[in-house]
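What follows is one structure encoded as structure tokens, with my remarks underneath.
One protein chain is absent from this view; the other protein chains keep their places.
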Amino acid sequence: MDKTLKKNILLGFFVLVGMTLFIAGIFLVGSKNEMFSKTFPISAKFTNATGLKPGSNIRYNGVKVGIVKSVNLINDTLVQVDMQIEESKRHFILSTAIAAIASDGLMGDKIVNISAGKGAGAEVRNGDLLQANNPLNTDKVLLTLSQSNENIRVITENLKTLTADINSNNGPVQLLYKDGAMAQNLKRSFGNLDAITNKVLNVSSSLQNITSQIQHGNGALGEIINDSSLSKNLSYTMGKLKETSDALNTASGQLSKTIGHANSGKGALNMLLTDTTFSATVQQSMINIKSASKGLDEDMEALKHNFLTKGYFRKQAKKERKALKDKE
Amino acid sequence: MMGAMSHIEPGKQVAQPAIEISHLQKAFGSKVVLSDFNLTINNGETVVVMGRSGIGKTILIKCIIGLIKPDGGQMFVFGKDISKLDHRELDELRMRVGFVFQSSALYDSMTVRENLEFPLRRDRRKKITENIDDLVREALRNVGLENAIDLMPSELSGGMRKRIGIARGLILKPEIVLYDEPTTGLDPITSEEITQLILSLQQKYKTTSIIITHDVDLAREAANRIVFLAKGVAYTQGTYDELVHSDDPEIKHFFKR
Partner (left out) sequence: MASIPKIKTVFSKSLDDFFYGIAELAQFSVNVFREGIRPPYEFKEVLNQCYEIGIKSFVLVGVTAFILGLVLVMQSRPTMIEFGAGSYLPAMSSISIVREIGPLVTALICAGKIGSGISAELGSMKVTEQIDAMEVSGTNPFKYLVATRILATTLMIPVLTVYADFISLIGAFTGSNIKDDVNVHFYFNRVFEALHYTDVIPSFTKTFFFGFTIGLVGCTKGYNSKKGTEGVGKAANISVVVSMVGVIIIDMVVTQITSMLGYL
């Protein structure tokens, strides 16, 4: 009987410890999944909720505050994402907060990232609809960038012809000042250049924005950046873009000066003919623009090889190929 | 020999036979074991069932205790039709019948003490928790193995196992005991010891017994009556002397061996 008692005590201990482990495990899992804490609902509407599932994490400035409850289409363009937020985190989230869909690490699940919006607001209430920041479309950014690059190349070609004309000294200078069309041309090129410079500046600033978001950890690319070379690449690209736009700026400034001179008409022809420095300046500008354009080209190439954007370029190339085929 | 018949079961008619078997049939598939077996055993009688191996002797006594369901015929034990009893009544009846198995059937996972305690603890007729130990010791004393109480069955010799098997079969002080080849597989000396043990317990508890055996010595010493089982029926029955001097070639052959 004594033996049986001992056995049963051991058995009781065994089962109790097993059950304790199980329940502790359940609670640990639960606490990570907000099953046992009090929550309140909020929602946001996105244009695209790829990869978001019930149970996906919600982070506020990177700290986990809740889970996604459901993802539902509400009309042809919008997806409503209902979220459960821990009651204890309520006072951090203001009604001005912005929700965005981001990625949890390199291969991680999609998450909803909530960040503080501009301006003060009241504490978020049950059922509030947060402002949604739809995913920044890198595809679009890259598209703009490649168009700018193309434009710059065309302008460079134009300018090259122009400088060749100037350098040749074969009377076309005369033509330049006689022929209004030419002047008009030059002016237009200059205007184009200006516009492109602005565009590049915009792209560069939006890239800068992404990078700074990334660096603050609340961007889409979150964790990757910290340990991959992409960050370096991106900032390098940024630097280059800045240089390019600076160079373009300088060039356009110089051209503007030239045209100013030309327009003033005061001994301009003479000056133009005798002053080699002007010619040199134009040439220098050309070189600058060329090198900037080349730099941009290189950056584009680098971006093409970056694995994150590879997909985009591949798609682009495919499209081109297809278009070519269709033409044939 | 009929001295033991008296008043074992108060309230029951003395004349009522302990076991009454009529037209018992049992077949396994197409193999007929018992075709039309009839036997009546009176209270206090010791009947030895003999016959060749595989002829169905063990089947017979397993039918009596309800371990095997017969295909036909009737069996009355203490006047009750075995085939008409429900689970509970059958269990109650089994408490009054001891069964000593051929292989002793000691529970391998239990000590000798636990083996003997098992039927006592399982006896739902009464709560006998306080004197279980006494009953176990008495049973062991009866078979002369008191010091084996804490051994495991695997530590026992063949003869000891048989003794413990007998002790377990008798521990509930049954009115009927069924012995399935109690001396098979033992040397002649041990067989003789077991035979004497059975006889002395018979004397002590005044039980009705059926003994299945090939052991002619056991049959001679224990039997009031011998039933020779062959061809699925009670081929012949009579006292030891009658059978030994029988002219039937089958029986002659058996006893000559």
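Chains: A and B, in written order; residue numbering restarts at 1 for each.
Keep in mind that, in the parts below, contacts are C-beta pairs under 8 Å (C-beta built on N, C-alpha and C of every residue); 3 or more make two chains touch, one makes a residue touch a chain.
Since the model is a prediction, treat every value here as computed from it, not as a measurement.
One of A:8, A:72, A:134 or A:291 touches the chain omitted from the figure, and that residue is A:8.
Contact with the chain not shown here comes from a single listed residue; of B:57, B:94, B:162 or B:225, that residue is B:94. Although one chain is not displayed, its contacts with chain A can still be listed: residues 4, 7-8, 10-11, 14-15, 18-19, 21-22, 25-26, 28-33, 35, 55, 105-107, 227-228. Interface residues of chain B with the unshown chain, by the touch rule above, are 29-31, 54, 62, 65, 67, 87, 91-92, 94-95, 97, 99, 101-109, 118-119, 122-124, 168.
Just so we're on the same page, only the chains that are shown with their structure count from here on.
Annotation: 95 Å between the Cα-based centres of chain A and chain B.
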